[in-house]
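Only a single protein chain was left out; the remaining protein chains are all shown in position.
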Amino acid sequence: MPEPVLKLERITKRFGGLTVLSSVDLQVDANQIVGLIGPNGAGKSTLFNVVTALYRPEEGIVFLDGKRITGAPPHRICRLGVARTFQLVRTYLTMTARENVMVAAVYGGGAMADAGRACDEALELVGLAASRDLITEHMTLSARRLLEMARALASRPRVILLDEPMAGLNASEIEEMIQVIRRARDERGLSVLWVEHKVDAIMRVCDRVVVLDHGVKISDGTPAETIVNPKVIEAYLGEPSS
Amino acid sequence: MTMVLRGMLAGLILWCGLALGLFGAAQAADGEIVIGAPVSLTGPLAADGQEQRWAYELAVKDINEAGGIFIKEAGKKLPVRLVVAGAIVAEKYKKFYMMTTCFPFMWSPQNFKWSALFFFTAPSAAEVPFKIWNDLPEADRPKNPALLSEDTPDGHGFGEGFRAFAKQYGYTFAVDEPWAVGAKDYSANILKMKANNVDALLIFGSPSDSITLVRQMKELGLSVKYLHGWKGTWTGEFAEALGSDSDYVISDGFWSQDFPFTGSKELGECYTAEFHKPSVTIGAFYANAQVLFRAIERVGTTDSAAVRDAVVGGEYKDTVVGDLQFNDAGLALIESTANQWWEKQQMLFYPPVDGGWQVKMMKPWGER
Amino acid sequence: MNHLLEIKDLSVAYGDVQALWDVSAHVDEGTVVSVVGANGAGKSTLMRAISGLLEPLSGDILFRGETLVGVPAQEITARGISHVPEGRGLFTQLTVQENLELGAYLAHVRPHFAASLDHVFTLFPKLKERRGQKAGSLSGGEQQMLAIGRALIARPKLLILDEPSLGLSPLVVRQMFELIARLHDEGVTLLLVEQNIRQALKAADRAYVLQTGHVAMQGEAAALLENPQVQKTYMGALD
Amino acid sequence: MTREKRIIGLSAIIVAALALLPFVPGAADSYLFFLLYLFFLYTIIGQAWNLVAGYTGQISLGQHAFFGLGAYTAALVWSRGLFGAEHVYYFDPLTLIASGLVAAAFALVIGFPLLSKLRGDYFALGTLGFGEIVRVAFVKGGSYTGGPFGIVLPSSLYESLRPHYWLGLGLAAGLTLLIFWIRRSSLGLALVAIRDDEMAASSNGVNVLKYKLVAFALGAFFTGMAGCLQAYYLFHVSPEGFLNLNWTLYPILIAVIGGSGTVLGPVIGALAVTVVFSYANIFFPELHPIFSGLAIILVMLFMPNGIMRLRFRGRA
Partner (left out) sequence: MLDILSVRLVVEIFINGVLFGAMYGVAAVGLSLIFGTMRIIFIAQGTIIVLAAYVVYWLFNTFGLDPYLSLVVVAPLAFATGATTYRFLFRKAAAMADKNTSLLIAVGLMFLVQNVISFVWTPNPKSIITSYTAVGFEVFGSRISVTRSISLVIALAATAAVVLFLRRTLVGKAVRAASENMQAAMLMGIDPHRVNAIAFAIGFALAGAAGVALATTYPFDPYYGFSFALKALIALALGGIGNVVGALLGGILLGLIESFSSFFISAGWADAIAYAVFLLVLMFRPEGLFATSFKKA
């Protein structure tokens, strides 16, 4: 059996006395899109921050291609092949679109000589090639979300972590984003771990769906399996009427 | 050069003909002699600066009332105009710079070509207290003197002088400490002196630090028989701030209105009338202007090189600081003075003047 | 008909992210209105816009016929809207008693403080026991009670509760909804944001279902509870 | 782009004209010439501060330490003849570079713990503390540092202000050009990325600490060289003259008035500060610091973005 691209083992994270993640196992296989859903406060963003080393877990190990990456600083994690986007868009507002992507192309771990090409290809893939010289501050939210995606791609990662890439987008923009995520997987052979509130989008696109509730993994399976899982329904809809 | 000689430095620049570029305001108009005075009017040194300015303005007023200075080219006497500015770079523009109140040990190594200086040397000033002590009756001479000198160039310059003369005169400092500038709390120094039974104290520090020190000495009950200060104890604020507690304290000075020289008494009275406090400095500044004006008069031109040649190696008699003889390097020496505060007056007792004040030993705080 | 609170075509951005598009809704006096929807649907944004913490891009919010747009948050509180924000907004370094006193910060509320305090203590006897303790030392459920108690001190004309059940154990969640029912019985007008859709609909008279910043459905809460479409909207393809 | 080209062209012409100015008869003796020298000096220290604050968002309040370290390096190397007795130290490239390097080395040593542990206000306070420690260390340095009196250099070497002027112009123009180039290089990408969003930058593979350190050290390097230049001008390096907090306040004033985080902002700011200070000094000698204080307040109240445009956008 091939090694999973990203593998999390027994991740536990506490803040003060509060356990936000308790012994979460999760894996993303090559060329897979894995959705991560759960109600507010389930620990999804915390999980991302643990993988990208913004937080240090109390227990547990993160493996990338079978190699342990826990303990490396955030910029190393990126260079090793884990790219991410942010829930509240974090583009470099005073830079142009191309400069934004160049940051990741230059520093993200790929060969320096290829940086220019990687940057342009990433912009091409997300469909922002035409607005490459626009200052980010003047771009729409949807363009900025795509830009973050391009930035993640330009660092030539093994796996991309998407943190609610649909938040604040309208229906057609959501469709566009879905296409971009699929293209990234198909054309680049990437793996994707995707946190989302738009459950329907997750269900349409993902190969597998993991559900967190109160820091505990309550479900892990295909979208079809997830839908009928009573634990998931309860987590989302609250206690059944009694 | 501007910053080199900060501290108490005072000087006058012969500014005539200096191209000032943008700033026409300071440019020499035909028919007058422009003198520049780099005086600190703002910042921590402004207190000295204001005395300097007063003395220079008075000197200019006096010379203009006498009709000005005769200049050959013009064929007549020309009035003098004073321009006060924050800082200027005389050496770099080859303008003659007449200076006082700067220690030769700072000035000489620079080998300035365009300035002349009259002042006392730090060592000669540092010898004063020991000369005074040796003239005291045996019983009054200090057994355990202490030295507090400020952590500044002046303080260190003087400190070295005091140490050298102490050795020469056979005294040992029981406490010898650098004195933190502006620290406001000197109890550590005072406690140390108390613990060492100090009976005489030499201090070199700023006016405000000197006031603070004397106050805290009284609060903490440190009495000495002899307290002699430099730089900080001669200002009028010292007596004003301490009231009768300033009595017996000895200060240095560059000049005294008790000097037996022409114009000294009048100058002192003029200052006291305006500011209601004595001064032991203005004479030096006034004499600075006197020398410069007479040098210009002597050569009859405002050419910097000519005026410089007239000062360097020249003799200027009967200024308000007495006779000045400049050597080939442009330095003339005067004597440092010692004055004792008594009822808010500064009584000159060194160098001794006939029938002058006799120094009194300080009484313990409890008996005053 | 005059509604207590009326929201007209409201659009709001949260930082760079536009979260609400042309939302209209209303709350009538004495009713409990629930706003439900998935994470990120814009529920909290709507509440923050009402209480003045966010400035709308366009649209209007009328409270007792007067606009709230451009009115500073503290002024809106003075007009009678108490907002218990998501995360409760307690002053954790202050004691329980002090938190409650700040609930009566406004001059017109202060005279009634003693009476209101008694009322709050009858609702939450636990708080009375812990009045000298720092708010930060309370358990999650107690903190939520304190936050609601503090808001009630001001005797608001409209009480906004943003996800009161968040992070609480099922037992405490049940107590929370019992409390909401009790407040309803006492005639408090309530605007309730909940993820816990079944309970939220059971507790409410009317409800709005928000989906990606739009009102997807609205109506009688009981009817919505029966409507299979709600679940679908709510959980997307989860059926 | 054409606008940018025009600005570059115009700047080149201005720099060339300034470089030729000393050949105009009488120019080198004018007060204006001295003011231009000050303008260059201010530009260097303003740009250097801006490199740290304007590009990585960290406010340094310890620039006077670097200025002093540079000046003291020059003075010590020279007065002790460290490069050999025959070596010419006056306007010596080796001494100049040594001054910059020593300041930069200190920046690295102190910057590593400060930048990795502190940010924002705390970093500012930390650098302020560092600056004061350096000042006291030099005051108390005894015969090594000349104590509070400092070190006097042979001022008889002085012949004219021209070399200072040219060196100042060269450093100011060179640093401005360097920053212009950095802004377009991959280093600039990293710096601006850190300023705009530190967390995103680290997630994009930028070693945030490393590049903050690079900027801090580079700023210190140029500030140190400016200290050396000023030492060549004054021939007397003392704590009061060189480790004075003014050398931290001036660059901040210059960068903020001009517009920090922009390439030309500190240049404009330096010009404004030179002109305002000098005019005020001549026409209102007793009042000029009042005006300076008032100027800061007014600029901050009504033009918080500086003359050029200010951007401290860095997110935590």
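For reference, chains read A, B, C and D in written order, and residue numbers begin at 1 within each chain.
By our rule, contacts are C-beta pairs under 8 Å (C-beta built on N, C-alpha and C of every residue); 3 or more make two chains touch, one makes a residue touch a chain.
It should be emphasised that the depicted structure is a prediction, and the values quoted were computed from it without experimental measurement.
Asker: Shown chains touched by the missing chain?
Answerer: Across the whole assembly, the hidden chain touches B, C, D.
Asker: Which listed residue (C:Gln18, C:Thr77 or C:Ser116) would be found touching the missing chain in the intact complex?
Answerer: In the complete complex, the chain left out is touched by residue C:Thr77.
Asker: Which residue from B:Asn111, B:Gln168, B:Asn196 or B:Gln325 sits in contact with the chain not drawn here?
Answerer: Within the whole complex, the residue contacting the unshown chain is B:Asn196.
Asker: Since one chain has been left out of the picture, which residues of chain D touch it in the full complex?
Answerer: Against the missing chain, chain D presents residues 59, 113-114, 117-118, 120-122, 124-126, 128-130, 132-133, 136-137, 139-140, 245, 249, 252, 256, 286-287, 289-290, 292-297, 300-301, 304, 312.
Asker: Considering the whole complex rather than only what is displayed, give the residues of chain B touching the chain that is not shown.
Answerer: These residues of chain B touch the chain that is not shown: 42-47, 50, 151, 177-180, 182-189, 191-192, 195-196, 206-208, 211-212, 214-216, 218-221, 235, 237, 240-243, 245.
Asker: Footprint of the hidden chain on chain C, which residues?
Answerer: Residues of chain C in touch with the missing chain: 51-53, 72-74, 77-78, 82-83, 85, 89-94, 98, 101-106, 109-110, 150, 154.
The rule we apply is simple: only the chains that are shown with their structure count from here on.
Asker: From the C-alpha centre of chain A to that of chain B, how far is it in Å?
Answerer: 75
Asker: How many angstrom lie between the centres of chain C and chain D, each centre taken as the mean Cα position?
Answerer: Each chain's C-alpha centroid was found; their separation is 54 Å.
Asker: Quick check: how many Å separate the C-alpha centres of chain A and chain D?
Answerer: 43
Asker: If every chain is a node and every touching pair an edge, decide which shape results: line, ring, star, complete or other.
Answerer: Shape = line; chains linked end to end, path left open.
Asker: Pairwise, which chains touch?
Answerer: A-C, A-D, B-D
Asker: Under the definition above, what is the set of chain B residues touching chain D in their complex?
Answerer: 1-4, 6, 18-23, 25-26, 39, 41-43, 46, 84-87, 89, 91-93, 106, 109-113, 151-153, 155-157
Asker: Looking at the complex, which residues from chain A come into contact with chain C?
Answerer: 39-41, 88-89, 141, 144, 164, 167-171, 197-204, 214, 223, 226-227, 232-233, 236-241
Asker: Which residues of chain C touch chain A once you look at their complex with the stated criterion?
Answerer: Residue positions touching the partner: 15-19, 21, 38-41, 163, 165-167, 170, 173-174, 194-200, 202, 212-213, 225, 231, 234-239.
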